[in-house]
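Here is the structure we will look at.
As you look at this complex, bear in mind that one protein chain is not there, while each of the others sits in place.
Up next, chain A:
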Amino acid sequence: MHFHRRPSWHIPEREVTPERVFLDRRAVLAGLGFAGVAAASGLGVARPAAARPAGEAWTPAPPLDPAYADAGRAITPEAVSGSYNNFYEFGTHKGIADAAQKLPSDPWTLQIEGHAARAGEIGLEDLLAKMPVQERVYRHRCVEAWSMVVPWIGFPLAELVKWAEPTSAAKYVRFETLSDEKTMPGIRQSWYPWPYVEGVTIEEALNPLPFMVTGAYGKVLPKQFGAPIRLHLPWKYGFKSAKSVIRISFVEEQPMGFWQELQGSEYGFWANVNPEFSHPRWSQAQERVLGTGDEAPTVIWNGYGEEVAGLYKDMDLSKRGLWF
């Protein structure tokens, strides 16, 4: 199966559906009106999206990146994708959405560390003001052989990396998830190697595909998806995409991931999607498409080979390590 990139002017039927756009337009107008009144009355201005509660409408609606307007499959209903989340900080099962509402996502400060000129801390609002926020519809393939399609809002990781100005010593980018025992009950399971850590090479990070996600379904990112800011790497198995990122480090050594440390034979550093390489306990040839009851064949690089295969052209693609 091959996913065709649509020309830039193409808008799929689904996206023509005017409801959200329509509602957003009204919200934009309302927001402008409020801002005008507020400015006139000296009340200040509307807060940017990052400072609003998770789940609130993202206004104004960010532009939809035409290259990623159509994932080749229907968008998974939010009721489904938002109730099936691997987020071990809140529990080892997937029904953590209610528990995750305690996540303290606002205000949020990101630590930028390591070999980068802009190492230091930055508030999420300030960061968003510098980044080209946009909407992209991505396929997500979990290592557990299920998949979904989510319309994310965010900005390319590459933009953040360029802004941070890493030095030549930075070979990898390491992501660290919040680990807060007070609000995250899973952290009490002291035998897990908290905090959750994941990483990519600097070349992978500079690819246009990796996305720093701060919203979904037209809203500020709901907490169970890893609010207020998470990574999404659509050509890798889902566990690589760290949630609720508080620290981004530019490092020399390959970071040891949470799952890699626990079971390196099943969840390695690369974890690129490939239907030919089975998980020890199940085949990766197919995926169960959430919300449909159907199965679809899994595609190498999760169908994003055009964008990312070049990253691995010097590596031995027949080695299992690249796929786990």
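Operating definition for what follows: contacts are C-beta pairs under 8 Å (C-beta built on N, C-alpha and C of every residue); 3 or more make two chains touch, one makes a residue touch a chain; residues count from 1.
Simple rule for what comes next: contacts and distances are computed from a predicted model.
A.B. asks: Assuming one chain is omitted from the figure, identify its UniProt name from "Protein-methionine-sulfoxide reductase heme-binding subunit MsrQ", "Thiolase domain-containing protein", "Superoxide dismutase" or "3-isopropylmalate dehydratase large subunit".
C.D. replies: "Protein-methionine-sulfoxide reductase heme-binding subunit MsrQ"
A.B. asks: Looking at the whole complex, which of A:80, A:129, A:169 or A:315 touches the chain that is not displayed?
C.D. replies: Missing-chain contact among the listed residues: A:80.
A.B. asks: Hey, which of A:92, A:109 or A:167 is the one touching the hidden chain?
C.D. replies: Checking each option in A:92, A:109 or A:167, the one touching the absent chain turns out to be A:92.
A.B. asks: Write down which of A:109, A:167 or A:263 is the residue touching the left-out chain.
C.D. replies: Answering carefully, the residue with contact to the hidden chain is A:263.
A.B. asks: Across the whole complex, list the residues on chain A that are touched by the chain not included here.
C.D. replies: On the side of chain A, residues 79-81, 83-84, 92, 94-95, 144, 146, 188, 190-192, 261-264, 278, 280-283, 288, 290-291, 293, 295 touch the unshown chain.
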